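Every protein chain except one is present and positioned as in the full complex.
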Amino acid sequence: MSGTWISTRAWLLMLPLLAVMIAVIGWPLVDTVRLSFTDAKLVGTEGSFVGTENFTRMLTGSNFWRALVITTLFAIVSVAAEMVLGVLAALLLNQQFRGRTALRALMILPWALPTVVNATLWRLIYNPEYGSLNAALTQLGLLDSYRSWLGEPGSALIALIVADCWKNFPLVALIALAALQAVPRDITAASLVDGAGPFNRFRFVSMPYLAGPLLVALVLRTIEAFKVFDIIWVMTRGGPANSTRTLSILVYQEAFSFQRAGSGASLALIVTLLVTLLAVAYAALLRKAAGAA
Amino acid sequence: MERQGPLFSLFVHASALLLAVVILAPLVWLFVMSISPAADLSAKPLKWWPSDIDLSRYRTLLSAIENSTGAAFIASLFNSLKVAGMATLAAIVVAVPAAWAVSRTPAVSWSLYTVIATYMLPPVALAVPLYMGLAYFGLLNSVFGLALVYLTILAPFTTWLLKAGFDSIPREIESAAMIDGARLDQILRLLTLPLAAPVMATSALFAFLLAWDEFFYALLFTSDLRAKTLTVTIADLAGGRVSDYGLIATAGVLAALPPVLIGLVMQRALISGLTSGGVKG
């Protein structure tokens, strides 16, 4: 059994996957690059070569930069909150208390709820006239009058982040919990004997086990948050006054609502580049973390 | 083992209660809305518990009278099942050989990382050519076309999970059988695949859930009952002329049931799948 045969065999086995990937990802991506240098319309005209005009127009317009800021804000805040809440919930679920098994099982529910259903649910909760959030806060005396949660630029993005967080922090919690359970009991016991306080125990005993899985979760969640579309589409469609118009929504508008496939493609490529940079940075971080561990 | 003071114990229980409320409150409210009379839901102050239980929306949505809201809902339910089912099956079929090959031949693993890297591509970067390509082949507004597009998401993801699964099956078993004169296809069929069955099941479930949840491509590439999936139907329902919030909530409850049940039953497998993929990926 020669080495060449083994690697040829490996390539043969990978062929179906690679063929499919080239058909549904590789070719479209190349075509997006081609389109981004044309003024093609979505329906009708093929478009002609316009050089880098699309890119300059997108990068010099204020829409792109504003959407970039909003997207970054959404990604950073929601992912950070998910990580913190997730780890806290995991530490809690790792304690002894009655009903622990049931609570652990419940954690899967928000994650399993389809994103669109989650968005719809929260839109109903935030409804300015008949929503349960307004009703609950008013009845508890925390709010004087009903508020337009999704209608104010200040609160709309926060409201979206809360809805996104609620769906995603339980998954982080479950991943972190699995990691915590891998911490050998005798190490915890030894640290107790050594008189380590709870903070130090977390820092030096649990953290090494948590770091790897959490970093992966962090990478995946950040990339997903950067691509966010569904929840915003259903809840605000980018409003009010475009205060929640993220990059994906902007690309949709350009390519599909305005039918400008060419400039839409250029914008999509810019987004892709940004996500790639983000991923590369994270990968370097991961490697460093792996080296340290 | 750990000495817990009564104060600490109280704190833990209180936090656990808070966490349970945070997780459950929105879900319970979704369900309550689905069974509350419409008038209760627009009452001020809001009624938190239905004055009498109203199951009419479940009947409306699950009745299959031709050209009705229910028929549209059921059609999209089946479309979601078809698309998610087909895409999952196809993803597993291409992912299993690839994942095994990479697991046993590390020299080609860079190709897998390239495939996995595509996971970070925003769907908007592929949408326009995919749209034009599907149009060219007459696959717009078709469950087959949509299932094909879903492979962009499912195939890299399942390959990643499966590779981690194969990694945990010792190669020695395979080489021992090889020495005994077994052919590769026999080894895979009789030895490796049965051992990898749990991982394959987990990957398939993940893939199914991802496809069930997908909205963006479905929004762009489907237009009517022939292919429209549940997520798009719900978004349409929520954005359209429905003065009864209960109906929207009911659609949400029904759409959430399959993944929630899968999640509850398969929780352990799903989490171990994610973490093993995560740690070793």
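Note that the chains are named A and B in the order they appear, and that numbering of residues resets to 1 at the start of each chain.
Everything below uses one rule, namely that a contact is a pair of C-beta atoms (placed from the backbone, for glycine too) under 8 Å apart; a residue touches a chain by one contact, two chains touch by 3 or more.
Throughout what follows, contacts and distances are computed from a predicted model.
Undergrad: The complex lacks one chain in this depiction; which UniProt name from "Glucose-6-phosphate dehydrogenase assembly protein OpcA", "ABC transporter substrate-binding protein", "Thioredoxin family protein" or "SARP family transcriptional regulator" does that chain carry?
TA: Result for the unshown chain: "ABC transporter substrate-binding protein".
Undergrad: Using the touch definition from the header, name the shown chains in contact with the chain that isn't displayed.
TA: A, B
Undergrad: Which is it among A:84, A:190, A:241 or A:277 that touches the chain not included here?
TA: Missing-chain contact among the listed residues: A:241.
Undergrad: Kindly note down the residues of chain A that lie in touch with the hidden chain.
TA: Residues in contact with the chain left out: 41-44, 128-130, 145-146, 148, 150-153, 236-242, 253, 256-259.
Undergrad: Determine and list the chain B residues touching the chain excluded from the picture.
TA: Considering the whole complex, chain B reaches the absent chain at 42, 44, 67-69, 72, 131-132, 134-135, 138, 140-141, 220-221, 223-226, 236, 239-243.
To be clear about the criterion, only the chains that are shown with their structure count from here on.
Undergrad: Based only on mean CA positions, could you tell me how far chain A sits from chain B in angstrom?
TA: 16
Undergrad: Spell out the residues on chain B that touch chain A in their complex, using ranges where they run on.
TA: 1-2, 4, 9, 12-13, 15-16, 19-20, 22-24, 26-27, 29-30, 33, 41-42, 44-46, 48, 90, 93-95, 97-98, 100-102, 104-105, 107-108, 111-112, 115, 117-133, 148-149, 151-152, 155-156, 159, 184, 209, 212-213, 215-216, 219-220, 230-231, 234-235, 238-239, 245, 248-249, 252, 255-256, 259-260, 262-264, 267, 270-272, 274-275, 278-279, 281
Undergrad: Along chain A, where are the residues that touch chain B in the complex?
TA: Against chain B, chain A makes touches at 6-7, 9-11, 13-14, 16-18, 20-21, 24-25, 27-29, 31-32, 35, 42, 89, 92, 95-100, 103-117, 120-125, 127, 129-130, 132, 135, 138-139, 166, 170-171, 174-175, 178-179, 185, 188-189, 192, 212-213, 216-217, 223, 226-227, 229-230, 233-234, 247-248, 251-252, 255-256, 261, 264-265, 268-269, 271-272, 275-276, 278-279.
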